[in-house]
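These notes concern the structure reproduced below.
All protein chains of the complex are present and in place, except for one that has been dropped.
So, subunit A:
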Amino acid sequence: MKINLKVWRQKNNNTEGKLVEYQLDKISPDMSFLEMFDVLNGELTKKGEEIIAFDHDCREGICGSCSMYINGRAHGPQTGATTCQLHMRSFNDGDTIVVEPWRSRAFPVIKDLMVDRTAFDRVIQSGGYVSVNTGSARDANETLIPRSIADEAMDAAQCIGCGACVAACKNASAMLFVAAKVSHMAVLPQGQAESTERAERMVAQMDAEGFGACSFTGACSVECPKSISLDHIARMNREYLGAKLTSTNVQG
């Protein structure tokens, strides 16, 4: 396949970036999108040019690092998949593909297609944990949890922290991510003890990081590689409003 690429190149966060065009002639339709970038970077290396920086790790859709905004969509045209799970057969011979980094105030560009997603880590640190002792593996079987609730928690826990929800949202809102993290613990008994503080703290941190508010467009859920449901956002809203009305925290 022949592919024309327009890739965002930016030296670092202090310099301006721009789209740069590249032509690739011998691309196999069976290559993943990241392998196509490997080929391009190989060619750039041979020419003595600087390679394109992009994040990747597992290359099997579980680590969430391969952030790329491809042809106007987070992780490209496929739904329910990350960039590493996207294959060149999803494109046509001769296509022009525009690739940009995630765009969000809370995700500054580090270099080229790489962005700094530590804002997510700080949201998790603010409350995305349980501090009760849940014991060893066998203790898990002692806490009886109905199958439907376990499923609900697992659906939310599938979130891989990729940031596609932020990238796709017109407000660069992190609601789906934060909601998934609030939700998967809010439905389980182990998460109850800190349930109110968790929602308060995580939402406060989310706001402090500079993410936008939710307009409920649903773009996040459509573009989420794990298809996290909007139900979790509603649950977070409930948790948060309940917490604000009942917690003993009067400082805010």
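Going forward, contacts are C-beta pairs under 8 Å (C-beta built on N, C-alpha and C of every residue); 3 or more make two chains touch, one makes a residue touch a chain; residues count from 1.
By our rule, contacts and distances are computed from a predicted model.
What is the missing chain called in its UniProt entry, if the choices are "histidine kinase", "Succinate dehydrogenase / fumarate reductase cytochrome b subunit", "General L-amino acid transport system permease protein" or "ABC transporter ATP-binding protein"?
"Succinate dehydrogenase / fumarate reductase cytochrome b subunit"
Among A:84, A:153, A:172 or A:228, which residue is in contact with the omitted chain in the full complex?
Of these options, the touching residue for the absent chain is A:172.
For subunit A, which residues touch the unseen chain?
6, 8, 19, 69, 71-73, 77, 98, 100, 103-106, 168, 170-173, 203-204, 206-207, 210-219, 222-223, 230-231, 233-241, 244, 249-252
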